[in-house]
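Taken from a larger complex, these chains appear in their original positions, while the remainder are omitted.
Per-chain residue numbering starts at 1, and chain names A, B and C are given in the order in which the chains are listed.
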């Protein structure tokens, strides 16, 4: 292909991979946290809520730095994860996914929480009288009903993950093929003389991907909403 | 005893205190809005945890606070039909129906399902979505869904309240078949007397969180002392009659109340047992047998009790054959006719004053004691 | 793996790729800001060779004993340039700058944080112009952003590296700051303690070869005189 250099292709592919896994793995947690925030009253609820929003508020560089302090190979959490699970975030694409996931997390939680708050608990009661335990009620009733919100949140998170840069480059650096995502590549191009044209090309690509994801999400969410409306 | 309910619960504004046993069949909970009917039903379903109480169905305890037993809702095997249906909007009718079966460990299609689908007339709806259904269809699906989980007990909280007249009329026969064809005991909440009169074996009347009285439907509905709780215009006796003839002029003849009862044609076969509610307000009394009058039904009775109300009216309880009839007349008429217990008189009832909704299939007393 | 300041990208890739082809070694880069790279190395980044645009950060790493002893070399140097929009007349380094600036802004990198900014400030101080210009400085988070401000005509003057001026046709160098007007601009390179690879040392050597020097010069860098 003429349009993109192999290296750029790698960045695109990596970005997609990172965003995909970031969203996929953040999703269950986002659903759990959203449920917790929507349906439960507990001590420290506002604290959790604030914590979830933190990545939205902090400058990404700070987030990245905090990640580095927490999950770096020399850091306690990072070392523990590496020893126990052999899971290494530092300077791996997994770390990029972690950063992207964390940055998209607040967006996902917000969208899903609103969806959960809109589900009528009476339907869940009905399911429980029909023999479904709490977990089954969630899987068979709540989850299908919040699907539009989940889709919207997921794709928003995905789009954000595709665009995340500050935290990623600070946390896992910018290694082509390993941690160089599209935005990092854009950054790298912008740092050298004459790189603007290449950067622009990559911007266009990332916008196209993100927009596609976003439009897709709206369409999917609308379709799911229609389904859920019972018609 | 099929259901035994003993509950105590303290709300900020209401103290619930209920204790009654109900035999098999349909037990109706009746009472004004806010009297705590839904609370009782929710406690039975496990959706509300009462302060104290014991609930058992067919001998199995679902709740026994003194023994520390509080089964969670999904382990109670109870079918609950809610006023608003509460169908799962994301599932088709068929999937809704099978939802409970799946958790009861009953997979795949089954005879029970086919039978119920046929009985509730759901055949044509199976692939539709709940949003498409009319209110009446929704309730039928909700009933089917609750029943297909093979519950020990069926709870119905005003299942018809959200429906308009024609839709109500459409469902009532299904409920009668339910009562007669399945063995599941039913706890039925309603404040429509006509529904209760048609369906219930037993009625429990609630007032401000307390049980006022419980007993067989006929006794309760015709109990003048409950007339205020039930409503003056709704009080009336239940007559049981057998269809003896369908006449050419569109009338059906029943043997009831020790005489003949002519009603607009009923769909039931000859020999079938029906229960007919005769509102007390529709019964006219006469000392002599009236002649040249348009009313077709004139039953020979004996006054057994006269209970004057606070207003201008009085209830007159009459023995008609083996049955009882209740009449509501003015005190002025009681005096004018010189009515007194023991006196014989005639009850005059217009055929057309008996509403279609007040005639229903009867579950014979013998049959219902079989269930118990 | 080479961790290098983002501004070295074009030159370093050119040199490095040739080297990789000739030796058959696999070469990976990570280009980012010097501070990010240094912190990452501190956190155990898998870097073999690091090249920063900032001596302070290299000193910092040295202090942490993260560098192989004696491997540190001052690989490259750079010069500071005063730039203006294309077509602007050359300018003497003197009060003329203030005149040319008018009420416009002087685009520089962060004067306390980013090396180019620190050097630029020092140079202006040496010239005795800092006091007057200080309030008119627009600081950016990196040199390229300062360059962009001038290129887009937002700022009439800017101070950037000489190496940045070449490829941007919309700006032109108006003057070059004398190398003694500011601390020497050096790009220190070093091997990390984690690096076991012979290749990394070989690359570091190669980067100091005449062929490499030619490329670096072509990209506007200077070679430290030592």
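Just so we're on the same page, contacts are C-beta pairs under 8 Å (C-beta built on N, C-alpha and C of every residue); 3 or more make two chains touch, one makes a residue touch a chain.
Predicted, not measured: the structure shown is a model, and the values here were computed from it.
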Counts per chain label over the entire file, given a single displayed copy of each: A x2, B x2, C x1
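The rule is simple: only the chains that are shown with their structure count from here on.
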Whole-Å gap separating chain A and chain B, where each centre is the average of the chain's CA atoms: 56
Centroid spacing, where centroids are CA-atom means, of chain A and chain C in whole angstrom: 35
Centre distance in Å when chain B and chain C are each reduced to the mean of their C-alpha atoms: 90
Contacting residues of chain A [partner chain C, same complex]: 64-65, 68-69, 72-75, 90-91, 169-170, 172-180, 184, 187-188, 190-195
Residue ranges of chain A in contact with chain B within the complex: 122-123, 125-133, 136-137, 140-141, 144-145, 147, 227-231
Chain A partner contacts - residues on chain C that touch it in the complex: 1, 3, 6-7, 9-10, 28-32, 36-37, 39-40, 42-46, 142, 144, 163-168
